[in-house]
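Removed from the display is one protein chain of the complex; every other protein chain stays in position.
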Amino acid sequence: MKTSFSEAIRSARRLTTCAAAALLVATGTIGASAQERDKVTIGYAISKSGPNAGGADMTVTPNYELWIEEVNAAGGLKLPDGSQLPIEVIAYDDRSSAEEVVRAVERLATQDEVDFILPPWGTGFNLAVAPLMAKFGYPHLAGAAVTDKAPEFVKRWDTSYWFMGGSVDYVDAFTEILVAEREAGRINDKIAMVSVADGFGIDLVKAARPSFEEAGFDISYDKTFPPETSDFATILSEAANSEADTFVAFSYPPHTFALTKQAKVASFSPPVFYLGVGAGFPVYPNIAGGSVEGVMSLGGIDPNNELNSTYRAKHEEVIGRAPDYWGSVLIYASLQMLEQTIERVGLDKQAIAEELSTGTFSTVLGEETRLEDNQLRAINWVGQWQDGQFVAVSPEGGNGLAAVKLPKPDWE
Amino acid sequence: MKTSYAFALAGAALVVLALAPMFIPEYWTGVLLGMTGYVTLATAWALFSGPTRYVSLATVAFFGVGAYTVAVLNEVMPYPLVLLCAAGIGMVMALVVGLSTLRLAGVYFVIFTFGLAELVRQTVSWWEVNVTYTMGRYVFLPFEGRHIYWQLLALAALTFLIAWAMGRSRIGLALKALGDDETVASHAGVDVTRIKLLLFVISSTIITLVGAIQAPRWTYIEPSIVFNPTVSFMTLIMALLGGAMRLWGPLVGAVPLFLLFEWLSVSFPDHFSIILGLLFILIVFVMPNGVLAKIDDLRKGGRA
């Protein structure tokens, strides 16, 4: 017993030394003091593998890479004294596991001692790391996290910033469009709604039920489906039987794509066809196999905003594909805000946190982007495919938004 | 070796481990925490699967139920009571599952336990979505990494104590017979079913507690986070690597594997899967019966 135990301890110690040594080699930054700093280290843990990799790979990781490449190409991060420091990156894979992401952030903070930590993908993982980010004093620019509790979270962790709004925002903006359409006599007052049974879907559906009902709609079909679902033929036929003119699915990309393909096969084309994540991906029309005119979803862009068009072109050039039409631009804007904050106040985390809360920034979202109570509110809530672009819409249009075009034309 | 001597050594190791968070950086506390979690899971797993040779993939079913219990109850009752509740739920669930499944054998038991984990996850999801209308719960308990680590360490020590006591008791003898030949054991007057059930319940309760103790670390909990099938696979691999039939086997498997995973994800974040897979294949070829058996073999070979 004794020998095996000491054997274990010995092998553990050996491996520990290995790991520590590898860490030193991998980062090579430990020990660099502030006076002689020649770079800024930025670390992040993101789902490169596992079920979350699909979302992270679309919305988050490419924007981190794009931004870092742009900053370094321009000579590095600007500091208040006019000097520039290049960014060095430490990127880990959290393997879509909550325990991994927590430990990776601990590692970034206490082992690698990075200057800034960029957040992981997803509401759950952002919440998992939020207490650590607050404890170690890093500003937490929670990008890919939709939550109605953001106003509470900014009180709990006063250096957290939330960039994607809450479910109620998305749903209320959509309800407004539905009410206008009903008043115009283009749709009836029935809604068929399905949602994926995980945090994202349920959060939205919980906001949607009261919002639709208060507006006088009758939710005639209201079901959830497990995330592993791959066949929607039955769900679609039940939704069609419910005689609703509005079909809403709070879905993830695999479901969004399957719903679209199967709706086309079944010639199910209600006047309002609203889907979840994935409908705002640039590959969506290809996957659907043709025109997706009139399909609605979360997000959307203003095609006349030049800042945004430049960003999209640059993204395509550097990453090799276009960004999605919802989260990407918000994540990128959060990075621009960080960059400008550092230029104004330097690398002190406390000063950065204050500047992020109070400052006004020039980002891809507009010349005057600012946070309200540590939350970004200038978000496009509802988008629609119009002439091959996924544009942000409102009932009447205006203010950077296009007028919604309903009813949706039939599938080709 | 003398038992008292071994106990003193284990006690000393325990004290050193318990004091470690005072001296090491936060990250290494996190590593110790994760490692202790897996050591406990693997040892508890081997408690049942070692002697009975039932390969269970239900680990995450119990682990997840433990974590979820904390998520549901942490705001309505004091924490120790929550842990008790979690243990109780795990125990009842293990009884029900054990009574209905322990007559399955071989791969059927493997698949059954995997199916069970998925069934629990699906049912919890459906319940949350359709009955309580909440998906994703928050655990705001004032615990830092080291607090969770200490709890896990205590549970690990307890698990080892149980495993050690089992090995020495009359049940232990029965277990040896059971592992060797179930039919013979039952003819020799060993109540096979009762012993198997007892082991399953003890093992599952410990696993449930590991999940419950670790839950506060993630702040936010939803079924896809706590019912992650990787937990079952990791536990199984660690126990098998070390040798599920020995008291220290799972520990010897869990510690190096955990550190290896950690090292791989630090050094090769983009090639983690490939290297991990190749190592796995290598392990099967080089030490099919676990590390401890390999060490024994080498020692015998050295003497001969």
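Per-chain residue numbering starts at 1, and chain names A and B are given in the order in which the chains are listed.
Everything below uses one rule, namely that contacts are C-beta pairs under 8 Å (C-beta built on N, C-alpha and C of every residue); 3 or more make two chains touch, one makes a residue touch a chain.
Here is the rule we go by: contacts and distances are computed from a predicted model.
Visitor: Out of "Anti-sigma regulatory factor", "NADH-quinone oxidoreductase subunit I", "Amino acid/amide ABC transporter membrane protein 1, HAAT family" or "Transcriptional regulator", what name does the UniProt record list for the absent chain?
Guide: Matching the unshown chain against "Anti-sigma regulatory factor", "NADH-quinone oxidoreductase subunit I", "Amino acid/amide ABC transporter membrane protein 1, HAAT family" or "Transcriptional regulator" yields "Amino acid/amide ABC transporter membrane protein 1, HAAT family".
Visitor: Which shown chains does the hidden chain touch?
Guide: The undisplayed chain, in the complete complex, is in contact with A, B.
Visitor: Which is it among A:R37, A:K149, A:R182 or A:K264 that touches the chain not included here?
Guide: From the options A:R37, A:K149, A:R182 or A:K264, the contact with the absent chain belongs to A:K264.
Visitor: Quick one: which of B:F114, B:F160 or B:Y220 touches the chain that's been left out?
Guide: B:F114
Visitor: Just name the one of A:S83, A:N286 or A:N304 that touches the chain not displayed here.
Guide: Residue touching the chain left out of view: A:N286.
Visitor: I need the residue numbers on subunit B that touch the omitted chain, in ascending order.
Guide: 53, 55, 100-101, 103-108, 110-112, 114-116, 118-119, 122-123, 125-126, 129-130, 229, 233, 237, 240, 270-285, 288
Visitor: Considering the whole complex rather than only what is displayed, give the residues of subunit A touching the chain that is not shown.
Guide: Touching the chain left out of view, subunit A contributes residues 47-51, 53-54, 56-58, 194, 197, 223-226, 228-231, 233-235, 237-238, 253-254, 257-258, 261-262, 264-267, 278, 281, 283, 286-290.
Note that only the chains that are shown with their structure count from here on.
Visitor: Just the number, please: Cα centre separation of subunit A and subunit B in whole Å.
Guide: 35
Visitor: Note which residues of subunit B are touching subunit A in the complex, please.
Guide: Against subunit A, subunit B makes touches at 1, 5-6, 9-10, 13, 25-27, 30-31, 34, 37, 122, 125-126, 128-130, 133-136, 138, 140, 144-145, 214, 217-226, 228, 230, 246-248, 251-252, 255-256, 259-260, 262-263, 265-267, 269-270, 272-273, 292, 295.
Visitor: Where on subunit A is subunit B touching in the complex?
Guide: So the residues of subunit A touching subunit B come out as 1-2, 4-5, 7-9, 11-12, 15-16, 18-19, 22-23, 26, 48-49, 51, 91-93, 95-100, 102-104, 106-107, 109-111, 123-124, 127-128, 130-131, 135, 156, 197-199, 201-203, 206, 224, 226-227.
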